[in-house]
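Only one protein chain is missing from this complex, and each of the others stays in its spot.
Letters A and B mark the chains in the order given here, with residues in each chain numbered from 1 onward.
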Amino acid sequence: MKGTKYWTWHMAAGLVLLFLLGLHMLIMHTGGFARWFAPHGDAADSPVNSLFRDSKLFFTVTYVLMLVAALYHGFYGLRTMLLELTLKPVTEKTITVVLLIVGLGLCGLGTWAALTAHAIALAGARG
Amino acid sequence: MPEISNSPRTINFRVRRYNPETVSVPRWQIYEVPVHKGMTVLEGLHYIKDHLDSTLAWRYSCRMGTCGSCGMLLNGRPSLACNTQVLDIAEENLTVAPLPNFVIIRDLVPDLCSMFEKHSFVRPYILRANEEEINDPTGEFYQSPEQLENYVQFAFCIKCGCCMAACPTLATDARYLGPMPLTAGQRYNADTRDEGRRERNLLTGAPAGVFRCHYAGECSHVCPKGVDPAKALQLLKRHLVLDYLGLGGRTIPPEKLQGPGQGERQADVPVAPKKTVEPGHN
Partner (left out) sequence: MGEARRFENRLGLGGWLGGGRWGVERYAYILHRITGLGILLYFVLHIVVTSLRAKGIYLWAENGPLHNTLSKAGEFLVFAAFAYHASNGIRLILVELGFAVGKPIDPVYPYQSSLNVQRPLLIAMMILALIFLAAGGYTALAK
């Protein structure tokens, strides 16, 4: 049932991403809606607006959630495509391990960045 | 579609030839075949063998779309040669090639053993905990028309291999079970007489199992018997996920009838006539 387990989580991650990435796209690409999440000036991705969002726990948590979901969904999809090429079992195992390591590494990097940025933003907010 | 003329015309049959004893790679050979309205590709191949080239080899049997022997690639689409009229798909040129994604034995003859091995792998037969009941039945399992309709579509499969040839995953993945075996798995999972769903889940939910299907839909597109393997595979995925989440539900055991005269007669079914011969008499 391992295949079923990984695929079910792939679908669940896709559903989670639909909402979180959709929200992310709305924030980054639409001015009016973004006012709630980008109160300083027009550009939602300006450093000051980025810092504003980084200071909110809601964003730190959702960034990490989005990171985990997107990495799992994306790397599982890539692994599926690669494993359909009738490779030797050793090669398949290597691909799985490499993708796992790279995925965990990127997850670690992104989580560290989100937490650090949150701390910096809070420290900056306190003055 | 424009009206097809009744007068005979010549169609160029571009046939993929391969003789392992003389060549190492297949090549194309063109035959000019006189074709009349209603003539099938199979009849065209017979004409080639009878009049133009007796060395051409292909599989066929029933010539009426029920045995599944004559699956081949006709103008790029896996189809049955006996079921396809030449003038329906060709105006001047018809390309005839063996089914892709199978090893070719010779000319238009694919080696279907890999497909049959994958079919056996999913245990495509009624599985019951009580094996004695299967080997030495004491009665008949009742199945309503509604229960039959849950799987009968998938039972119409003639194992022609067209779906396997059309599947994009099988184009690169030799280990993928494929639409035909997985449809057979779903056919038995959905059969109320079967108790082997959880056992079959381990086989169909395996790494090279149903989750290599991504609903490209080509299998249902080319199936000559309307089996709709794509639908069977998605229903199979659904049940695998429900079973994984513990929402699968128990199989309701079918009612066993101990002989004729039992079961509820529907109102519109007439009563059987009286017996004219008693059992035991000559």
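As a working rule, contacts are C-beta pairs under 8 Å (C-beta built on N, C-alpha and C of every residue); 3 or more make two chains touch, one makes a residue touch a chain.
Predicted, not measured: the structure shown is a model, and the values here were computed from it.
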- line: Only one of B:66, B:85 or B:234 touches the unshown chain, namely B:234
- prompt: With respect to the chain omitted from the figure, which of B:25, B:252 or B:272 is a touching residue?
  reply: B:25
- prompt: In the full complex, which residues of subunit A touch the absent chain?
  reply: 11, 14-15, 17-18, 21-22, 25, 29-31, 43, 45-47, 50, 54, 67, 70-71, 74-75, 77-78, 81, 85, 106, 109-110, 112-113, 116-117, 120
Query: For subunit B, which residues lie in contact with the unshown chain of the complex?
result: 18, 20-21, 24-26, 75-78, 98-105, 110-111, 149-154, 156, 162, 165-168, 170-172, 174, 190, 214-223, 225-228, 230-232, 234-235, 237-239, 241
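Throughout what follows, only the chains that are shown with their structure count from here on.
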Statement: Between subunit A and subunit B, the Cα-mean centres are separated in Å by 43
Message: Quick check: in the complex, which residue numbers of subunit B touch subunit A?
response: 169, 172-176, 201-202, 205-207, 209, 211-212, 237, 240-241, 243-245
Residue ranges of subunit A touching subunit B (in the complex, touch as defined): 1-8, 11, 80, 83-86
